[in-house]
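The other protein chains are all here in position, but one chain of the complex has been omitted.
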Amino acid sequence: MHSARRRRPTGAARVIFVLLCGWLTLLLLVPLAALVVTVARSFSAVVAALTAAEALDALLLSVSVAVACIVLNGIFGVTGALVLIRHRFRARRLLDALVDLPLALSPVMTGLGFLLLYGRSGALRPLLDAAGVQVAFAWPSVLLATLFVTLPFTLREVALVLEEIGDSAEQAAATLGATAWQTFWRVTLPDIRGGLVVGTTLTAARALGEFGAVLVVGGSVANRTQTATTFIHAAIEERQEAAAYGMALLLAATAIGLLFLLQRDRK
Amino acid sequence: MRKPPMHAGASARLSGDRLMQAGALGWAGLLVGLPVAALIVKGLAGGPAAFFAAVTEPAAVDALLLSIGTGLIAACVNAVVGTALAWALVRWDVPGRRLIGALVDLPLAIPTLVAGVLIIALCGPQTATGQILAGAGLPLAFGRGGIVLALLFVTLPFVVRAVEPVLEELDPAEEEAAFTMGAGQFRTLVRVLLPPILPAVAAGAVQTFARSVAEFGSLAAVSGNIPHRTLVAPVYILGEVEAGNPAGAASVSLVLLALALALQPLAAMLARRAGARRA
Partner (left out) sequence: MGIRVQNLVKQFGPLRVVDDVSFEVRPGELVALLGPSGGGKSTVLRMIAGLETADSGQVWLDGERVDHLHARDRQVGFVFQHYALFRHMTVADNIAFGLSVRDVPAAEQRARVAALLDVMGLRGLGDRMPAQLSGGQRQRVALARALAPRPKLLLLDEPFGAVDAKVREELRRWLRALHDEVHTTSIFVTHDQEEAFAIADRVMIISAGRLEQAGSPVEILDEPATEFVARFVGDVNVLTGTVRDGSVHVGRLSAGPGALPQDLPPDSTAVHMVVRAYDLKFWRDDSGPATVRRVMTLGDRVRVEALLDGAGDPGAGSPGAGETAEGAPIFAQFPRRSSLLSGIEAGSRIAVEITRARVWPIGAAR
């Protein structure tokens, strides 16, 4: 780091800096302020809309799905990262590619993929019907779609840390008589805790904010498959501005809170 | 001390490893591989003729072209603005540097649909700003301008975060040396400063473009979704799904998927180059 060499901008640089600040303000701060003002103007309507059963159910589903994603991705992310970084096996590159795939897909395509599996004439439909399970247009589809889009975050963050710390401490633990399980809990896990926290935060932000995939596969059925984001979408279509803006502000505030945590953890 | 029976240690370790590998692969395969496979199968199931017909549908072509066009604009704007922002964050001693750093990350955390709602709240047709803009002939919301604005919002961090670490590793002595050798400011910029950060800028721009082409949430709220004019490819796909044409939707999806899979190695290669510069 050469941070000691930072200098105060002069002349043209100062103009550029002012322009950059203006850009950020116009792009980010002014819209955010507009939302805050709009909500403040119709505050009582917003409160009423957000405390309605539909809104609360949507929030509950979003939070439950986010928590489930954090837990499941935590388990899979750590296992997957250990396997990717520490093991050498034939299907390693396949796993590596699969993990990156969600980043390449538009959320709508993710939703469509799940619909083709679990939807009305989906490939897995006979199997599910026989078992009496409904996935599409029910909460499992919302969970699956959100798991899909959040899959890379924890794994990649943990993998980064695992690669950086190397495996010599784990080898030392082995020579000292620790079992694989003892080594994991007492040596590896404390070392990757930072990566796990960052990955979890990213997962939470993405899970709460996922829209396209859950819209397509869940169908935004009020009180059933509607999440916080699809609730906003439905409210816009029904011209219920108070509900839409209120929920949007709530999500934005949560996101800013998570971002704050992230900035602190990254230090 | 306990002594395990012969071979217990080695075989237990082996089967434990195998179990972890199978678990990770099974999870990723079922969760990610299966739906993507379904998408590919459905997209190609009707044969080449049906696939070709679906992706050459005029509305589909316009949607794809609009996505690519607006994505290119976002990539170009961010390449310039993002590099300047990274520069300011790394090299300049300016007030509120940490706040600016946090602001740059904001779009990573804010749900993309909420980003769209923010833009509507500011300049939707019912708002004062929106009416002024419409009066001036610049209807941002539900127009192509709104699409670009939303894309710039959600892709803001990519170039900045790609260039920042490279700039941080770059020794300012290099540019100082160039100045002392009498190079003018502009020549210094072009000959000394740009080459080492160019791969990072390109990596960020490619990432911006890829994200723009896939972007859905903010555009669904902002663009108005008028076929041939403001309907981007992901929203077109949604329309086909809702119209009961999953095969057509899957076919257009495959075009986007192919584009994304082609861009991924390019971005990775550029990122490696940027990293190699650092080493």
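Quick notes on this one:
For reference, chains read A and B in written order, and residue numbers begin at 1 within each chain.
Throughout what follows, contacts are C-beta pairs under 8 Å (C-beta built on N, C-alpha and C of every residue); 3 or more make two chains touch, one makes a residue touch a chain.
All values reported here derive from a predicted model rather than from experimental measurement.
Considering the whole complex, the residue from A:Leu19, A:Ile75 or A:Leu176 that touches the absent chain is A:Leu176. Summary of contacts with the chain left out: across A:Thr10, A:Ser44, A:Ser121 or A:Ser168, the touching residue is A:Ser168.
Take chain A: the residues that touch the chain left off the picture are 168-169, 171-179, 182, 186-187, 190-191.
Note that in this section only the chains that are shown with their structure count from here on.
Residue ranges of chain B in contact with chain A, taken from their complex: 1, 13, 16-17, 20-21, 23-25, 27-29, 31-36, 38-39, 41-42, 81, 84-85, 88, 90-94, 100-114, 117-122, 126-127, 129, 149, 152-153, 156, 168, 170-172, 210, 213-217, 220-221, 233-235, 237-238, 241, 246, 249-250, 253, 256-257, 260-261, 263-264.
Of all the residues in chain A, the ones that touch chain B in their complex are 1-3, 5-9, 13, 16-17, 20-21, 23-24, 27-32, 34-35, 38, 76, 79-80, 82-84, 87, 89, 91, 94-95, 98-102, 104-117, 119, 122-123, 144, 147-148, 151, 177, 180, 205, 208-212, 215-216, 229, 232-233, 236, 241, 244-245, 248, 251-252, 255-256, 258-260, 262-263.
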